[in-house]
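Every protein chain except one is present and positioned as in the full complex.
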Amino acid sequence: MKRSDLTEKLLDIKREKGWSWKHICVEIGGYSDILIVGAILGQMKLTRPQAAAAGKLFGLSASEIAMLNEVPMRGAGIAMPPTDPLIYRFYELIMINGPALKAVIEEEFGDGIMSAIDFDMDIARLANPKGDRVRIGMSGKFLPYKYYGATGNNLEYGFKEE
Amino acid sequence: MKRSDLTEKLLDIKREKGWSWKHICVEIGGYSDILIVGAILGQMKLTRPQAAAAGKLFGLSASEIAMLNEVPMRGAGIAMPPTDPLIYRFYELIMINGPALKAVIEEEFGDGIMSAIDFDMDIARLANPKGDRVRIGMSGKFLPYKYYGATGNNLEYGFKEE
Amino acid sequence: MKRSDLTEKLLDIKREKGWSWKHICVEIGGYSDILIVGAILGQMKLTRPQAAAAGKLFGLSASEIAMLNEVPMRGAGIAMPPTDPLIYRFYELIMINGPALKAVIEEEFGDGIMSAIDFDMDIARLANPKGDRVRIGMSGKFLPYKYYGATGNNLEYGFKEE
Amino acid sequence: MKRSDLTEKLLDIKREKGWSWKHICVEIGGYSDILIVGAILGQMKLTRPQAAAAGKLFGLSASEIAMLNEVPMRGAGIAMPPTDPLIYRFYELIMINGPALKAVIEEEFGDGIMSAIDFDMDIARLANPKGDRVRIGMSGKFLPYKYYGATGNNLEYGFKEE
Amino acid sequence: MKRSDLTEKLLDIKREKGWSWKHICVEIGGYSDILIVGAILGQMKLTRPQAAAAGKLFGLSASEIAMLNEVPMRGAGIAMPPTDPLIYRFYELIMINGPALKAVIEEEFGDGIMSAIDFDMDIARLANPKGDRVRIGMSGKFLPYKYYGATGNNLEYGFKEE
Amino acid sequence: MKRSDLTEKLLDIKREKGWSWKHICVEIGGYSDILIVGAILGQMKLTRPQAAAAGKLFGLSASEIAMLNEVPMRGAGIAMPPTDPLIYRFYELIMINGPALKAVIEEEFGDGIMSAIDFDMDIARLANPKGDRVRIGMSGKFLPYKYYGATGNNLEYGFKEE
Amino acid sequence: MKRSDLTEKLLDIKREKGWSWKHICVEIGGYSDILIVGAILGQMKLTRPQAAAAGKLFGLSASEIAMLNEVPMRGAGIAMPPTDPLIYRFYELIMINGPALKAVIEEEFGDGIMSAIDFDMDIARLANPKGDRVRIGMSGKFLPYKYYGATGNNLEYGFKEE
Amino acid sequence: MKRSDLTEKLLDIKREKGWSWKHICVEIGGYSDILIVGAILGQMKLTRPQAAAAGKLFGLSASEIAMLNEVPMRGAGIAMPPTDPLIYRFYELIMINGPALKAVIEEEFGDGIMSAIDFDMDIARLANPKGDRVRIGMSGKFLPYKYYGATGNNLEYGFKEE
Amino acid sequence: MKRSDLTEKLLDIKREKGWSWKHICVEIGGYSDILIVGAILGQMKLTRPQAAAAGKLFGLSASEIAMLNEVPMRGAGIAMPPTDPLIYRFYELIMINGPALKAVIEEEFGDGIMSAIDFDMDIARLANPKGDRVRIGMSGKFLPYKYYGATGNNLEYGFKEE
Partner (left out) sequence: MKRSDLTEKLLDIKREKGWSWKHICVEIGGYSDILIVGAILGQMKLTRPQAAAAGKLFGLSASEIAMLNEVPMRGAGIAMPPTDPLIYRFYELIMINGPALKAVIEEEFGDGIMSAIDFDMDIARLANPKGDRVRIGMSGKFLPYKYYGATGNNLEYGFKEE
């Protein structure tokens, strides 16, 4: 059984039952919707209790429940550059604004990155008389480049006969 | 003169003068920092008054000022997938979370996209005892897919002898 | 069930029944032909009533009808650059004329894009004694680049301790 | 001298003089604006009189005028997929609607293509209270696939000792 | 049913029956061999009578016969650059001689292309004491670039309020 | 000095002098036009006498003449897939017809290839009341796959201690 | 039946029977091992008697035997650049030494290539106290570039009305 | 001035002076050699004092010293997959062992990554009678995937009218 | 049976039984965990006794056991650049530090490579109050480039008539 087969099965059940993502997220619980939907789509893992809840909801076998608790091979089956317009727009934003993001973040925080692992994302609707807006908030821990040779992590450097 | 040559010149002056991006953004004014930095890096255009202010700050010729007021060929000179870790993390976030973003936005808003054109972005530092965080807010107008044949934009459809 | 499997099934039925696209479009109704054909080929969604009409025409299950009402992963299964000569000619037109389109549209409309979402397309036959011509009309809403920092979309910019 | 060097020079002069594309197109004349702008950008050729007019306008040498009269290596220096959002939207339209365009055109016209060579394009502004629209019209001669073995073009087929 | 499945079935029957391509081409008739073989391999369409003849020869269903009469998605399933040495040699010839072909044809014919649609090809054996030669003849209609703005194809150009 | 610099210089002189390719080919002589043009464009070598003739015609230095007599790195600087429509059409013909060419040639000649090295090409204009045609003839020696183990080229096969 | 399916079946039988490649090569005979193994792996064709021998050894159907006698689509299913370290090392050798091989062969033989068609390869073990070595010998016919216009292969060159 | 130009200048001076990397690393000091060499090669930044030391050593201008203190666009100018055999071997190790590294690390540490930012590397020579060995030690902080919705980073999730 | 099918089967059993990798590695024994996990994932081979132990553990057929003892096509089915964040971080480390690794190793060892074949890797947890660290040790034999013409491996060089 491949993770993509399980994803297809879950989507078939969702379609057959006429469930919304909201409904699924409420039933599984514990994470934000983006993470739970990501897990159903094969890009995130669920905790054991969440996987059990998903198993009950979808009527899954023990093996299928176990698979939802595994860390998937993230990014598998995803086209890059994205072909879908909704996803491509995000890609374009990163491409066009990438160098400016780098310059502004580095000036404020120093050499490092915004973590994509210790990371939060939320989505909200912003009502607007000219047309509602999608509001996406991201928050990632800033990780400064560690310049080793000074960190003392039990790593001696240099060429010596050992 | 290519836009990339102008970018190189501007960065040379910034380095020589020891200016921060903050300083440049304040001098040019009118946009958020991300946009002004993007324009200096050759990905955005400045308005005429902004370009004039930039020209005064950097000591540019009339042609160079005019170029800052042109819409550049966006995305030129940018590596995708990004090789720089800071920019790559954003790319990874889009890749991994793209399908979930699509599912969640479409369930809430219907068929359409978050505009990358009518779009705002802000960056802030979130103080945090476990390590400060980068906070990025995005807000883009939701654009619903228009299903033509019903929009009445003076387009008659069908094969006919005209 | 994958969307591509449903597409294959629909094409099998069309072939078996000897239906034309015209016939299918009339039966489903409500959109221009390009959109309905696009939905059958797995690139567009149908409304609920259209999907129901398609379900009746093709003899589909409730799940299959529901799938036609879903937004597909657009662009999936499409080769780019196009290998088919008919589609490639459009690609070539965009490649060769792209920079000129950019220059002419920006001079007339300012910095922005022609929307590919709020967009209409029609196709017509132009009778011509030297050989009939394909006439394609496109109409997309012009979307001006919004320069944030001035839009007031509830986004405060800047680095501050929050 | 490379064609791209000449393009850069022409753009430098345009910028220095503050000319609009309209102005340049009127001065050179004889073609639609898209074609003349395309020639200045290095993707189309000008006729001898047009090249002479361009030479007079821009103050070019005889060699530079001759180069404008040459057929360029079309597509040189153009990024595909387009990185610029304005051009990318056209690319996306072709990608998403390509198979439907193929189906609809072939049902109406039979096996063949819309010529990208015997081809016209016009651009217009469609005033619209909800926001003006970009109107693009294309007209290309339909070229039916010729099934040789029946065309009698002096080509005998088959393996024979000659 | 995918076109590639039908191709596989036809090749299975050809192999089982021990037929040569010659035999198949004679039975189907009406086109040159290259075209008929191309149709069996899924790159060309057969006319209705040819498809019927193919159906009789191979014992096909009505749906399979109908599929042979459809225009396939040309180029599908073909590796480029070609990995097979026989096909690669042609690719190499185009790559190495492409710019010279362009120069020589444009000097003789002007700006335009040799049509790949109104196109004939024949193959013959040239007996030669040093080793027989493959003789390939191509004949394509020359299509001059049409410079619109002058063609009068019912396309008004320019930005106007409509 | 790079070969591409020499090509650029030769094209500059050709443009300045207003020479046709015909003129250059007649002056250099000895090969077909395609080959001589190919050498000027940096894809073929000239013989010593031809290079001398070219040197006289273009007023070249001894080093430049020597370079024309060198075998260039063929294919350098050529975009594949071709972006120029004239060259792309040939590419498309190979892509679409490649498998059929393979099938037909192998049935007639057996396992092997048409040589791209021992190869001739000619181009001619075919007058035609419906529009003149480009006629391209190719003739390449058929090279049968040699199945070694039987050729006796002083190569003993097998694992042995030597 | 695809060639890759037959390859998979043959490898299954080889594994089940515990045969070595040596054993298979001896049973089929007539070619060097590299060629016979290549045919089993779907990259070479066997002669009719060899295919019959293979059919007897593996217990194949008439269709499967016929397929082994067909010229396969060479290169299908092979990853380039090679991911497997054993194959990659050869790729690397060609990449690093390619230009030097070109220079040395052209100085000795003139303009042309070493044929990959009229070609022999053998492999041997070179016992060596520091570790045995793999010895690969290649021998390919040198094919000089034929400069047509002088070969007299019944090809008249030039633009003339025919 | 581009960072790659500065790199070239520094390598020119190193070559002219006959300095070893060791010498340069000792003079600049403060980091491990890999980091300092990386900064000279344009992939890392130096601290202000280090950049000053480098400036003194190499005789650099204030602008050049400032550039060494900037965070470079990491990965710029680096070929991937690596063409150089020494670097390719590391790439191959990651490719072949990647999935196993993922499985083993995730079983021990849970869902997350080894940081490439909070990361140390050392290199040592391991004397060995069969041939010395390169010993590379890496140590990166394990970063567990944070499952937001539970982190409380001031991000409220959900679609609501704000 | 493909190796990827066997991998899928083994992972299904592991999931069903709830085994850890540790358990599997202990049962199979003899190699480090990375290697055994790599073999289960289809990138390494097991020895005959190990394969037998795996067969007993997983309940495999003789053919499946034999397959585990075969050298797989390494790298098959692995995405590069890696899409999974855990694996990508290693890729990034090689990309960013590759040139510095080359410089430092070559200065210490001379021209050559660290073998990826005669190679060891270990993984350990480094307890750390700020967060545990992943410790990876690599040790590969240094292989100096052999400059032939001097090695005396029974290879005579030069062009001579043999």
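We call the chains A, B, C, D, E, F, G, H and I, going by the order they appear; numbering starts again at 1 in every chain.
FYI, contacts are C-beta pairs under 8 Å (C-beta built on N, C-alpha and C of every residue); 3 or more make two chains touch, one makes a residue touch a chain.
Since the structure is predicted, the reported quantities are computational estimates derived from the model, not experimental observations.
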{"item": "Sole residue of F:Met1, F:Val26 or F:Ala127 that reaches the chain not shown, by the stated touch rule", "value": "F:Met1"}
{"item": "Residues in chain I touching the chain absent from view", "value": "30-35, 45, 47, 71, 73, 99, 102, 106, 111-113, 115, 117-127, 135, 137, 139, 143-151, 153-162"}
{"item": "Interface residues of chain E (partner: the chain not displayed)", "value": "81, 83, 85, 88, 92, 95-96"}
{"item": "Sites on chain H contacted by the missing partner chain, in the whole complex", "value": "8, 12, 15-16, 18, 79, 82-85, 108, 126, 128, 133"}
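The definition used in the following text is that only the chains that are shown with their structure count from here on.
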{"item": "Higher-contact pair (C-beta pairs counted), D-F versus A-D", "value": "D-F"}
{"item": "Distance between chain centroids, defined by C-alpha means - chain C, chain I (Å)", "value": "46"}
{"item": "Chain F-chain G separation of Cα centroids, rounded to whole Å", "value": "25"}
{"item": "Chain E, residues touching no fewer than two other chains", "value": "33-35, 73-75, 78, 80, 82, 84-85, 99, 102, 106, 108, 112-113, 115-117, 119, 121, 123, 125-126, 128, 133, 135, 137, 139, 143, 153-154, 159, 162"}
{"item": "Inter-chain touch pairs (all)", "value": "A-B, A-C, A-D, A-H, A-I, B-C, B-D, B-H, B-I, C-D, C-E, C-F, D-E, D-F, E-F, E-G, F-G, G-H, G-I, H-I"}
